[in-house]
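All protein chains but one are shown at their positions in the complex.
Going in written order, the chains are labelled A, B, C and D, and every chain counts its residues from 1.
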Amino acid sequence: MDNSLLGIFQYVDDLLAAAEKCKKSGYGITIISPVPLVHEIEHTFGESKNPVKYFTGLGAITGYLFGTLFAITTSILYVLPRSGRPIIAIPPILLISYETTILLGVLFTLMGFIVLALAPSFKAKEYDVGLAIDSFGLLVDGVRENKFGDIEKVMREYGANEVKRIEKK
Amino acid sequence: MKYFIAYVSVAVITFALGYKAYGLYFSDLSPVQPIPFSHKIHAGTNKIPCMYCHIYAEKSRHAGVPNVKRCMGCHSIIKTDSPLIQKLASYWEKKEPIPWVKVYNLPDHVYFPHKRHVKAGVPCQRCHGDVANMDRITREVVPFGLPYGMVSPLKMGWCIECHNNEAQKYIGTPVKNGTDCWTCHK
Amino acid sequence: MDRTITYKEASEDISGIITKTGWKYYAVLTLMAVSAVSFLFLPWAYQIYSGQGVTGLNAPVFWGLYLVNFIYWVGIAHAGTLISAMLYITQTPWRRAIARGAETMTFFALFLVSLFIFVHMGRPWNFYWTMPYPNQRQIWTNFTSPITFDVFAIGTYTTSSIVFLFFGMIPDLASLSHTATGWRKRLYTALSFGWRGTDRQWHLQAKACMFFGAFIMPLVVSVHSVVSWDFALSVVPGYAKTVFAPYFVTGALLSGFAGVLLMLSIMREAYPVMKKYVTAYHYDKVTIFVVVLSLIWSYLTLMEVVTGLYANTSQEIEHLKYKLAISPFSYLFALMIFSNSVLPLLYIFKKLRNSFFGRFIIPVFVLIGMWLERFLIVPNSLSRKFLPWMWHDYSPTWVEYSIPIGALFFFISMFMVFIKVFPIIAIFEVKEDIGIPMRKSH
Amino acid sequence: MKRRDFLKILGVGGVGTGLGYFFGKASKPPAAELIPYLIPPVDVIPGVANWYPSLCTQCSAGCGIHVRVMEGRAKKIEGNPLHPINKGKLCARGQASLQVLYNPDRIKKPLKRRGDRGKGDFEEITWEEGLSLLSKNLTALSEKGETEKLYFVSSQTRGSLNSIINNFMASYGSPNYMQYELIQNKNLLFANHVSMGLNNIPHYDIANTKYLLSFGADFGTTWLSPVNYSFAYGQMRQGEDGIRGKFVQIEPRLSLTGANADEWVPAKPGTEGVLALAIAYAIVEDGYYKGSDAASWKALLSEYSPKDAAVVTEIAEGRIREIAKEFGQTRPSLAIGGENLARYENGMSGIVAVNILNHLAGNIGIRGGVIPNSNGSRTIDFKNNINALATAASASKVKTLLVYNTNPVFTTPKAMKTEESLRNIPFIASFSSFMDETTAMADLILPAHTSLEDWGDDFADPSVGHPVVTIMQPAVSPFFNTVGIGDIILSLAKGIGGKVKDKMQWNDFSDYLKDAWKANYSKDKDMLASALTFDEFWNQLLARGGWWPADQAKVKSVAVSPKGIEAHIAKASSRFEGDEKGFPLYLTTYAHSSYLDGRGANLPWLQEIPDPMTSVVWGNWIELNPKTASNMGIKEGDTVSVESPFGKINAHVYLYPGIRPDTVSMPIGQGHSTYGRYAKGRGSNPIDILPFKEDPNTGELALNVTRVKISRVISSEKMVKIEGSTKELGRNIVQTISPDEFNKMNKEVS
Partner (left out) sequence: MAGFLERITERWKVYREPGFFKKLDHKWTMVIDLDKCNGCGACVLACYAENNLPVVGKDECAMSRAFSWLRIERYIDGEYPDVKVKFIPVMCQHCSKAPCETGCPVYATYHNQDGLNVQVYNRCVGTFTCATYCPYDVRRFNWRSYKFEQPLDHQLNPDVTVREMGVMEKCTFCIQRIRAAKDKAKDEGRTVQDGEVLPACVQSCPTGAMIFGDLLDPNSKAAKLAKSPRRYRLLEELNADPSVIYLKRVMKEGPSKHG
């Protein structure tokens, strides 16, 4: 049965070194931190993919099309002429679609973020209160029962204050 | 506190339902008239044409309710022994008009000429329902007011629908300027 | 930023702002809420009952104080967006401690914006007719109308701001949910959407924030320029000015920054612990913006007047004459220039920036001055339209004075409730500011 | 979900539904009632308007109107397009007469005085009680043999109403029926009588004239027949032959009509008559008069050389001669005079002077000039005027006074003491439908119908060169518990009994009217030719709204002879009360275009529409030249006290460049102390401070006979005017072209 080990570190460079070591050993690692470590992690592990941008792009395009079609369609569904302007007047349509582009872009991005980042861990329980405040965690997944000691040793070596066993369902 | 949002949404939804339900089912859709006049007997059994009593419908924006003299025109001979006819006769003798209650009431800002619609050949039943089978006049209602096309909720969309589409049946084309606001508003 | 502060200290300080509540706080909140009810809601109810007749509006001057406040609060909303979005994109470090406060201000300012739209309407109970939605009447909205632009622009702006505000708060809420108890714990847990702080989440959060920033930044320009088109798209002398879009945007940012300064100063006084996080360094940065914006604003004001003079039509000249000399409010023009063009320049003195004068007095004056700018544009232009026969002055009534004041109280009380529920300083960003703990220091 | 939570939600849902239901119920109006006709009236279709022709009684012009009636309610009043006087048009006052009918302040029932006289304390009684009260009083009077102590005062009635009142008074045995209104044009009638031998007002053919010289006649709003003259004015300006008539107005204060003139000649107040004579002199002297008796005219006018007149009138001699030249040479030209010209102590002589002008220029009896009206002459009693009533009342020679449609307490100067003298009368009965100042003095009020509910007829005077008779028929059934004035008189006659009853045997006034018309019909050849039988004629009459011949009658000419008028020409400019030092400013008053002599002040429409010249609403003002005002340190909107030797009133200042610097002007009509919620307590009444002066020949009240002084006082009341600014600021709002250009343009077009 696979299980996870959580090492709690005081310093980020310790953690990153441990993580690098674990990753090289072929374990899946997750770094849990109270502050973003985006640059540091990228520095160590290289850039990772960013799937949110597809949601954003889709949202923006949908928004633009929605705004344009909405403005056009509604104005010709019930025709009420005004002011020497064509019923389908372009400048206001541009403005409206500009706003809907932003609106749907934002909403889709949020949706993408929720789907990609939050939804998978929505039911996950907390591991350690300190991880939300001042300590950094290295979660090593897929560790066999007999390897626990090795990993724990590695973590302790790199300066982990504490190593926990996490049971996953 | 746990279900706060649930409470609020339930309250809002039920409030809306209650409000709508009043308008649809409990408002005076079928008001009680001072004399329980039966259209079923007059228009149904005896097949009196609508315009015989509602004399102004082709001349004016109002269809008009029959004047007491018109009622008495027949009922000074017919069924004079019925207590209801005697009630009618008592109005006539007192020289008092009968305070009928309005069933179809349009808001003040709507201009609806009966004349135009009668002349265009729209049958009275199209809006007023199958009056010939009603003992007491009732505005027809379909749950939640849908579909608008079939009954007379007296709402704007219902008017527009007919002006745009159903009018073809009567005059061959959509109503000219039928969706212009000032065709119906005043 | 003081790098000796520990993460734990930061967390405790900021959650302390939420949880540690003294009687003074309740007293002030009650006072504010009662004032909001008596100055805003009761007069408004009176106005709805008796009609717009209770205001001082009249035949040529159809737009008065309510519309002034509408534009004003749109303006106040702008700094929040600018600080959080634009500076996020440029990764400016000093934004971190103050961004959350500024965003919150944006959020509530936009709340007041919608409120003033309703207040100024003749039949507010039909407000939803201005929004396009499928209805049995089959009638939609007029897309050539600047008011419809407003509906879309402000609707988008409000939605985006809410998203941005709460999105940025997710890590903090997750962090708070660990320590909080009772209904707070449930609330924070629910709102943190299962945030754990994994590297992937942080990564996507950073990217998403970047996109939000990129989307919202154009809104800074677009929203207030759309609002300015309410005026600029008309033919009224004094309204139909091509300079209005940048003029309004600049003014909005100026007032917004002043608002942020004032809000931070007050918060610092109320919660001395904040002084650790909002420091002279932040004042330095924000005041520089104020100086620059004030200079741009002065230029645009000058141009507004000069181009009018240059046009030399009877309409423009009479309008300017009225605005600067004849109107019962003309003396306010001098006050406006003083508080928007002269006073902010004092910020070039470094000493002044972090003094009481710089922290409280100048922002208050700028806020007043920017309000005056809108006031001098909106009713004054309408008092002198094309046909001299219809010229008429405007004098607001007590209802019109009371509702904006009440709205301010309402703003404050909502803000006070907010800081008791949500962290007004972004915890994780402050921690980031303190620096990431490394064994070997860089 | 737990059971408890479920129940809670159920509860919330139930409460929500209930609230929604009741909110729905509260927000939806209950069903309306549909009231059918008992018997459908003929020709009435609900929802379709009926138009009834009738007569406008708001002033003495006698315009024909159409009343729009829907479902028994009058909705609008418009001019009768067939009517020759107003040709389908109608002025503001006439249109507002709808609000006379529906006025909330109408007297709804007969009233009897309960408290002290003049305190306005009345109790409601029935018509039987009221009529018997009055008829008993009259019976008692006649039993005592004091029938001549019954006085009847009414407005200037014409037609059948006049004849039935005369009938009644004659059969009762009292000679004291007098007609009084503030504006009764007696000066004009008298002057025309002495100079041209006419017994009515001629038709001034403004429409076809090419040069109109008006001495103070504000014919666009108040003079004689404003709608007719306004229409004619439009014709004159843009007539079919394309030549634009020139129009010169002579008056100290620029009236609405004057504002439309090509030239304004601001002659000094009181000297307009002299100016007219000077122009006449210049016409004769410069040889524009072609008559054989030029010499005798010259002799008659010798005192009025333009040179001398220039000093008196403050109009340059050159200008006088220029006017004389244009007036004498343009064919046809027309001089009219009235209002301001006739409101001096010797006002009548001013109009004589105007008639001289018309004679000298050869304008009498030609198209575009003065056209004598041939039909019915009315007899004007120049002696039996309101002063006679006041004098008689003071001497306790009046026992009972009947008042109809006139308000002498309001329209006579305080100096005349009308109110005090009325207090000496033991019994006053008023037939007014409104609680005006005179009616408030009454012991018994028997409210008569308004014109939209009553029968009547009218012989227009001035007519339009041919006879015009208008019929008044009830457009609506009586709205309140009122009775027509004719019917009141007939019931009174029945109540008195005896010979009065015998002489007045008609069932009701409509019978009387029909009888009168039968007589007219059988007499008049034109009428006989117009229809076959009387019934047909009568139906035609009601359908058209009156009777007038299809084609215009032939124009006949009359001459003015120097001999006949010698005694009636002005010897000097008019006298003014008050010494020049103490009272430096001339006061001219004028009938307000909306309220006329005050009778329109109770109609909210007329209060609300701005005065055309000042845009003031709901109040009164005094017009001051800006120069005068700045000399005195007075600003617009200030309250000033206006003091004459006879009294003092307050008024708000309106700065008006169209008035002489030595003159102030106030409109008549406001300042009611009673007369309904809309009229009461608004502004002040300038008649109050006038001296009591009348023209010695005619008995017409002179209104412009005093000087005043003004000084600032503090008052919380404000003048409300609609105007923002009156300066155009070069914005080309009202664009103009010069007359020369216009004439050139017209030639090109034709």
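In this text, a residue touches a chain if its C-beta (ideal position, glycine included) is under 8 Å from a C-beta of that chain, and two chains touch if they have at least 3 such contacts.
Note that the coordinates shown come from a computational prediction; the quantities given were computed from them, not determined experimentally.
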Missing chain -> touching shown chains A, B, C, D
Which residue, D:Ser54, D:Ser135 or D:Thr257, contacts the hidden chain when the whole complex is considered?
D:Thr257
Touching the hidden chain in the complete assembly: which of D:Gly220, D:Pro408, D:Pro667 or D:Pro686 does that?
D:Gly220
Contact residue for the chain not shown (choose from C:Pro43, C:Pro60, C:Gly75 or C:Pro437):
C:Pro60
Considering the complete complex, identify which of D:Ser561, D:Ser615 or D:Ser715 is in touch with the unshown chain.
D:Ser615
Against the hidden chain, chain D presents residues 47, 70, 73-79, 86, 88-92, 95-96, 98-99, 101-104, 220-221, 226-227, 230-231, 233-235, 237-238, 244, 254, 256-257, 259-260, 262-264, 266, 316, 318-319, 322, 479, 593-594, 604-610, 612-613, 615, 617-619, 625-627, 657-661, 718, 720, 722-724, 726-728, 731, 733-739, 742, 745, 748-749
Which positions on chain A touch the chain that was left off?
72-73, 75-77, 79-88
In chain B, positions touching the absent partner:
107-109, 111, 113, 115-116, 119, 177, 180-182, 185-186
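The rule we apply is simple: only the chains that are shown with their structure count from here on.
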So which has more C-beta pairs touching, C-D or B-C?
C-D
Chain C and chain D, separation of their C-alpha mean positions in angstrom:
63
Distance between chain A and chain C based on Cα centroids, please, to the nearest Å.
30
Where in chain D do residues touch two or more of the other chains?
none
Where does chain B touch two or more other chains at once, residue-wise?
2
Which stretch or stretches of chain D touch chain C in the complex?
722-731, 733
Can you name the residues of chain B that touch chain C in the complex?
1-2, 145, 148, 155-158, 160
Touching residues of chain D toward chain B in the complex: what are they?
5, 8-9, 12-25, 28, 30-40, 45-48
